[in-house]
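With one protein chain held back, the other chains of the complex are shown just where they sit.
Read from first to last, the chains carry the letters A, B and C; within each, the first residue is number 1.
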Amino acid sequence: MAFADQFWQLTVTGLVIGSVYAVIALGYTLVYGVLQLINFAHSEVFMFGAFGGVFATRALLPSGNISATESIGLVLLGLGIGALCGGLAAFALERTAYRPLRRRGAPRLAYLISAIGASLFASNLAGKEFGRDSVNIPKDLFDYNTQVFSVFGARVSKQDLVVFVVALALLLLLDRLVSGTRLGQGIRSVAQDSDTASLMGVNVERIIVMTFVLGGLLAGAGGFLYAMKFNASFTMGFIPGVKAFTAAVLGGIGNVRGAVLGGIVLGLVENYGQFFLGAQNLDVVAFLVLVLILLVRPSGLLGERLGRAA
Amino acid sequence: MHLRRSVSTVAVLVAGALSLAACGGGSSSSGSSSGKKEFTIGFQGPLSGDNAQLGINGQLGVKTAIDEANKKGNLPFTLKLKSSDDIGKPEQGATAAQRLVDDSSVIAMVGPMFSGATKAAEPTFSDASMLSVSPSATNPTLTSLGFKTFYRVIATDAIQGAGAADYLAKGLKAKTVYSLDDKSEYGTGLSGAIESQLKTDGVAVTHDGIPPTKDYTAQADKIIAAKPDALYYSGYYAEFGLLVKALKGKGFKGIIASGDGSNDDKFTAAAGAANAEGVYLTCPCGDANTDPKAAAFLKAYQDNNAGAKPGTYSPESYDATNAIISVLKADSTRASVAAAFKTVDYPGITKQVKFTSNGETEDKGVFIYQVKSGKRVVLGSTTDLVK
Amino acid sequence: MTTADDSVLQVENVTLRFGGLVSLNDVSMSVPRGAVSAVIGPNGAGKTSLFNCLTGAYKPQEGQVWFTPAGGTRSQLVGRTPHKITHLGVARTFQNIRLFPALTALENVQVGVESRQKSGAISAMLHLPRSTRDDRESVAEAVSLLEFVGLPHRIHEVSAALPYGDQRRLEIARALGTKPSLLLLDEPAAGTNPAEKRDLERLITRIADTGVSVLLIEHDMRLVMSVATQVTVLNFGEVIAQGRPEEVQRNPAVVEAYLGTATDDQEASA
Partner (left out) sequence: MRLSVLETKRLAACLGLGLLLAVITGPSGSQDHPSSGIRGSLLDVRVVDFLLFGLVVWALAFGLRRARQTEAVSGPTAQLRQTVRTALDRRGARPTSYLAMLLVAILVPLALAPAAQLSLFLDIGIYALLALGLNVVVGYAGLLDLGYIAFYAIGAYVTAYFTSASALPIHAPFLLNPFFVFPVAVAVAALAGIILGGPTLRLRGDYLAIVTLGFGEIVQILARNSDGVTNGSRGAFGVPGLSMHLGPLEYVFPRTKALPYYYLLLTILVLVMIAFSQLERSRVGRALAAIREDEVAAEASGVPTLRYKLVAFAIGASTSGFAGVLFATKQFFNPETFSLQASILVLTIVIFGGMGSLFGVVLGAVVLQGLAYVLRDPIPFIGFQVADADRFIYFGAVIIIMMVFRPQGLVPSRRRSREIKLSEQGLGHADAITGASEVKP
């Protein structure tokens, strides 16, 4: 089995999962941009979004066959509720685990540890409330197994396509939002220099909350996309969380377009890499990429700084 | 009351250091209101952590048997359950076992559930002559490590593996099999057994392993690229569900099969009914759905556990507990129970509970299940199917 | 202009850029041994950038910095890490004082003194004689340095709690702890009152008397005129004059540079 035969299939798989990493990575990058800290609990925001979306679609799933309009409606519903849950979780997280520390100006180590605590708390609470088995959407929202088209012999299923297209749409939406709206302007000005921004009348506290919520909305929607493929469970956040973080660092943390590029590149690289090292080492590949990137180019592919790149 | 409870949860965080010294003993006195003697049956398994669900399945199986026995009330003693959590990990196995041994009212125990924790725990049970009957630890080596009081009501992976391999090779006529395990102690044991039998049967085998994860797309690409006639996964239902989902999503058309760790309705839920359709499952356990005794078990389980459905290893735990109860007498001691259990012969719902001299079950039937219209249906035992 | 032989530091054609911004352009200068010299210039002229190039915090894109300690060999400073440069004998203070805030005055100075010691973690953990000897010596040296800068009464106080002027002197003591041949002082008089300034003047002279060469950045011209024997003037990242204070003061280019900024830089015109 030569690499060349598998190349396109690996590429399709990598692009699809990479686009989901990118959506989650944006949350890390945005928060890093304004606060210069890694939001370790972002993975649980993602998990809550996944549960929200999955439970919403399960509740409204028709009993018979699903028509095309219904399936589109359900996906949009799942995305919407997922995003909402993610946003709420991020808001609650900011309020409880970050704001009290920021008020006091705690050392940065304290933030990291508080976030680890929040992560433990949130994931196990989800396990208690939603059960500890993975939760599936019982019916495939669109004929899962149907091949839409093939790229040089690589299968692209309907679901792959939907995930990729939705992720891309979310990424474009966010890019516009950061570069073209007042909120985006606020975020960028806080990212560049929060003291100056505050002097110029920007409500920094509000911007920080909005940034968390924005990242949460994206992660929640991303969580639903991920859950469509891989189900939702209380431990689901950790691995995609670490990978999305890797993606953010890869592209240059704090840099919106960098996160997108990083996500796609990571998705591709880990899939090509596992071909040679074995699928059981998929995560090892991702971690190795992270280490190498940090050593060779610590500021990522596109460089850091939210303010500059967006 | 509730307020005191909640205050206490906070207060205990403060008083923790002191209370450790204060309540190290923790052994409770026996004797109950009805005047009958009270025995405690211990249970050890993962009650927290990633594998908590399997532990809870086992725990509730034990509880069902105990509750039933107490309700019947025809025994010269009453029974109590004491659970000890080992998180399914070896480093907690010994402490969890020691906790049961320290409680002098514990007469025998069901568990440990996981092979790793079993290896850490059994020296303690041996030392205390306490009978331990595992419902689920299937690693073949466990009965050859010199543990004196270890039994299991489940056939080892070696037996299941041989049966499953024969069925794949002769029943389903697979020429090439992709054997994938979850790199766990259980998974590697089972995949090893299957592969050696497949090779004897002249089937081409590809071995691969992947630790539990969520994203099986890359693995699915790899399997499909290898174009096997059949895939056999040695691991648990949560991951098997995701794997099947990924395989079907990528258009895999071959035979898909897995073992007792996946023989659970939750597999169908995790994979989605459409994806799970036609998947084969092997299990060294009888058909718990059609047997009239099993129907009674199903009802008793739900009655005693607030409507929860039995899961993987619940029936085995139930059988193990009932087998222990069957050898209990009013004047039993740990040693006498352990001695009496050597010759136990109890008709359980999964099998006739009866052991060889080293603690393996005598009943070695391996059954094949298939998912049909979203339900697991038994096809028969391998010995019948392969002939 | 001093010759290469009796200069402790020689800066040759140093250019430092940040992106497209040129911070230092082809700067050359030398620092005489055993004397006090100063770098002056309007705000943003590149003085602190120059210090950062000398101490390894920045790496200039072009040029060389040669350092010759008393009785030692000439070595290149560009490309070395800050602590290596300190080991060679160039110590510094910061414009915005950077002490170790939670350590006591004594401990702050000890950190500087101990940079010359060799005993390691293992001998510390095993409490070997090496380690205890080092400890004794560093306390003794640090105490005498604190006396030297006039802070014997502050030994056990937490440095963040010290008055501003004392913090300045503590920082100088810490730098002296590393036994430098050249001491770089970044605006030591900033924020001090006239009495403290006079004390500082005396302290700088006393430091120079012990054989340590001193290079300071200063806005206070009165201080510079009274302690420095040589002055280098930077403007827009370029050297516009160098020489004895009274010469430099009369230099038309310097006058122009300062007049241009005199209105927005009161201190500089003082």
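Here is the rule we use: a residue touches a chain if its C-beta (ideal position, glycine included) is under 8 Å from a C-beta of that chain, and two chains touch if they have at least 3 such contacts.
Quick caveat, the model's predicted, so the values are computed rather than measured.
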item: Touching partners, among the displayed chains, of the absent chain; value: A, B, C
item: Which residue of A:61, A:77, A:112 or A:148 touches the chain not shown here; value: A:112
item: Residue in contact with the excluded chain [from B:120, B:231, B:338 or B:353]; value: B:120
item: Options A:76, A:169 or A:291, residue touching the unrepresented chain; value: A:291
item: Absent-chain contact - pick from C:131, C:181, C:213 or C:242; value: C:131
item: Where the missing chain touches chain B, by residue; value: 1-9, 12-13, 16-17, 19-27, 47-49, 52, 56, 83-85, 88-91, 93-95, 98-99, 101-102, 116, 119-120, 123-124, 127, 139, 141, 145, 183-185, 187-189, 209, 211
item: For chain C, the residues touching the chain missing from this view; value: 48, 52, 55-57, 81-83, 86-87, 91-92, 94, 98-103, 107, 110-112, 114-117, 119-121, 124-127, 131, 134-135, 138, 158, 160, 174-175, 177-178
item: Residues belonging to chain A that touch the chain removed from view; value: 37-38, 51, 55, 96-97, 100-101, 104-114, 116-125, 127-133, 135, 238, 242, 245-246, 249, 280-281, 283-284, 287-288, 290-291, 294-295, 298
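The rule is short, and it goes like this: only the chains that are shown with their structure count from here on.
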item: Innermost chain by mean C-alpha position; value: A
item: Chain centre separation (chain B, chain C; CA means) in Å; value: 72
item: Where chain A and chain C are represented by their mean Cα positions, the distance between them in whole Å; value: 49
item: Length of the line joining the C-alpha centres of chain A and chain B, rounded to whole Å; value: 36
item: Touching two or more other chains - residues of chain C; value: none
item: Residues of chain A touching chain B in the complex; value: 1, 5-6, 9-10, 13, 16-17, 127, 131-134, 136-140, 144-145, 147, 155, 157, 159-160, 226, 229-231, 233, 235-236, 239-240, 270-271, 274-275, 278-280, 282-283
item: Residues of chain B that touch chain A when the two form their complex; value: 50, 52-53, 183, 208-211, 213-219, 221-222, 225-226, 238, 241-242, 245-246, 248-251, 266, 269-275
